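The structure under discussion appears below in the form of structure tokens.
For this depiction, one protein chain was excluded, whereas all remaining protein chains were kept in their positions.
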């Protein structure tokens, strides 16, 4: 029974259907009917004009955005646990041609505004020190916490004051939104986000993520950078179709709701073990090595996350039976 | 009736089936059952030990390979019409961090061995001039010509003498092989090829290409570079399954045979108009602007390729009726 | 008797004196009195506001400028014989993080305006092909030809129309100016040049070149890029002092005049052997291998430049006796 990660889950049947429906002859790259509908579909969703690009990974979405927002000789401020720092093989350095990540602390992988300000203030404004050009936040965070709209807006306001851009890694944005009930627009562009990596693969997609530009003036550059990075697939309609299927009838919200519910079921079993409140579909539990071994012995897969901590992730299609067995096993620890 | 490019064609039904069959829970990235079978499957195919990596585009396959074969401060020799030079948005410069392409001439986008030698000899062996580290050839070429095994071997021999690596862009390798009847091993690793971009998308795939390393010592580096470039998809099994489906029962050869037959049908219609012999699934015709307009008026789509030249590409699923109408229309010009 | 290159000549005594005079305690980097005078001194010289940066090599000046004028995913148009293409070890690729050089032809290493336009027109305006961002010309050219102000202006006009920047590699600009009698402003900023690598080392300097920005808005970026490339020397006053000494009393023109005169003396000896008119301090002669050997046997050093061609370069301090022996030897061939 796998609780490793939502990125190993199957794709939703409607996503597969959409791929099958797109299996015809059309123009290559992103000139097809499906790809051309993306800007409109996402603009409708966000309630503002956006430019939407399909890519196949969150790393590509994150790093294409960061490369457009940060020149090689400047820096990106992010949490020290951010995926771009910890789990993308140095991709920001590759895409930006050597920009620097400045690492911040903060509870639950959430950026602390005061620490953000302090980090910026500590940089001498001269040519010897690398000046920041962008801030990147992850929502939900790597510890499964959700930024509220007001929290993002505070960071967005700070970014504007300092003349730096704001990027959001939304690999699990759907889960965060479902959890907080915030409005999608409020937590993104209205809060000052310039570019968003909008995750779908962890949420029932097959292999299509969306890079959303609220700064539409960056679209031409992103289009070129996507091609140059080998991310302009020739049969792009199969990616676009996936995204449209996810938006259709709010499937993306439905899937995230299911995953979050499963996570809440686990959380309720052992509130005293929670490292952080469960605000998305990840549960971090305090569990001794012996207890972890017992869970594994019972057939559950998950990551060790730190000393005495484990991470469990629920998925859009979490089976009831596996979930029941997990909650029972945790309760019996 | 589209004769623009084989990269706009649909995916083969068996490829879609393979994707559907892979739609279960498995490990993320390339730890799944399908991905783990790739090395074996391709080693069997090539009759030697290889390491096989799925990627989603030919550009990614080409440029990951070139980055591993050529350091930033050296050069790659290729034909001036090579896809990596002309149609990849400068991706080699991005992936290699600034390596140089040295452009060669040669009929039909095929590298001329003498010109290759002359180009190398013209480089002063000092720190001021960029020294070559790799040669990249395209098979079939951008003009639809197929390298014979002996031709590749001559270049491979030269590469070995000069201590440079040899890469093959095989976006249409299947079509070339079907055309020449050469053995796959003879035209690749036995001829000195170190790394091969093995194309499947143009040949009935959905979005999976293969990067084949005959120099297996490069595998660890390629694995890291793939991740770093955002090309390690989290649900990699959907790519691996496509490749396995293409190999299964030699579907890749069957598809290429179909595309080539269609091309031959067109070629036979107007042998006097052929710019080059048709050795794969691309037909380059001498056609006046008026004639081209007439063909377009009759509903045919294709590229203008040069002054008085058009390119037509046939696909694995070329419909008989469209083909008949095309040959008729050309005959009537 | 060395006629290899002016970059092997000694430094002018006044340059050494200026270094000695600057040998005191002052602020580090470019905060010192000498460095702070550069903007003013060069603004006076050019008759417009410029920003001037000392660097130690022409390669650094060229490539810092190009990196600021051309993003990684675009291209620089230059002559196929340009120093940045032929003799800088791929430095443009390094500084720009992978931008492409598009190579043009043209007599005497001078860019032909028609070919420039044709090259631009041949680029499809899509994401697959690399779009140009800058043009770089060399004045005097690598074949010792001088661009007239009107020639530069024509290219500058074209650059403006196409929205691309114009860079001039002026490693031997002094020699070109002395030869044509053009006004410095006319041949640079009034002709549309955005950034100029202004050479002094070949012209009697020790190790200081100037990067001149007519687009002063690029100054902050250049300052950072210079530091980041390891080109912000800590005792910068020793470079600034050299440049000020070269400007003082028009020493730079005096030196170039001397070098050009020596070149004219050689040119007059064998007008029928000249590959190109001598418009600076380089002489390219048609000389058989046997004749070249005879010259070398007589103690003269120089480069072979092509089949049956040699290059001789005169310097600011060309000794009369060596020059006399050279002209005599050539006459006797």
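Residue numbering begins at 1 within each chain, and the chains themselves are lettered A, B and C in the order written.
Keep in mind that, in the parts below, a contact is a pair of C-beta atoms (placed from the backbone, for glycine too) under 8 Å apart; a residue touches a chain by one contact, two chains touch by 3 or more.
None of these values were measured; they are calculated from a predicted model.
Considering the whole complex, the residue from C:45, C:69, C:91 or C:244 that touches the absent chain is C:91.
The residue touching the chain not shown here, chosen from C:35, C:57 or C:314, is C:57.
Listed residues C:228, C:273 or C:311: the one in touch with the omitted chain is C:228. Although one chain is not drawn, the whole complex shows that of B:127, B:150 or B:293 it is B:127 that touches it.
Although one chain is hidden here, its contacts on chain B can still be listed: residues 71-73, 97-98, 127-128, 131, 221, 223-228, 232.
Those residues of chain A that touch the chain absent from the view are 72-75, 86-90, 93-94, 96-101, 103, 127-130. For chain C, the residues touching the chain absent from view are 2, 4-5, 7-11, 16, 19-20, 23-28, 55-57, 59-61, 63-64, 88-91, 94-95, 97, 201-202, 206-207, 224, 227-235, 238-239.
Simple rule for what comes next: only the chains that are shown with their structure count from here on.
Chain centre most remote from that of chain C: A (centre = mean of CA atoms).
A straight line joining the Cα centres of chain B and chain C is 42 Å long. Chain geometry summary: the mean Cα position of chain A and that of chain C are 50 Å apart. Residues of chain A in contact with two or more other chains: 97, 224, 227-228, 232.
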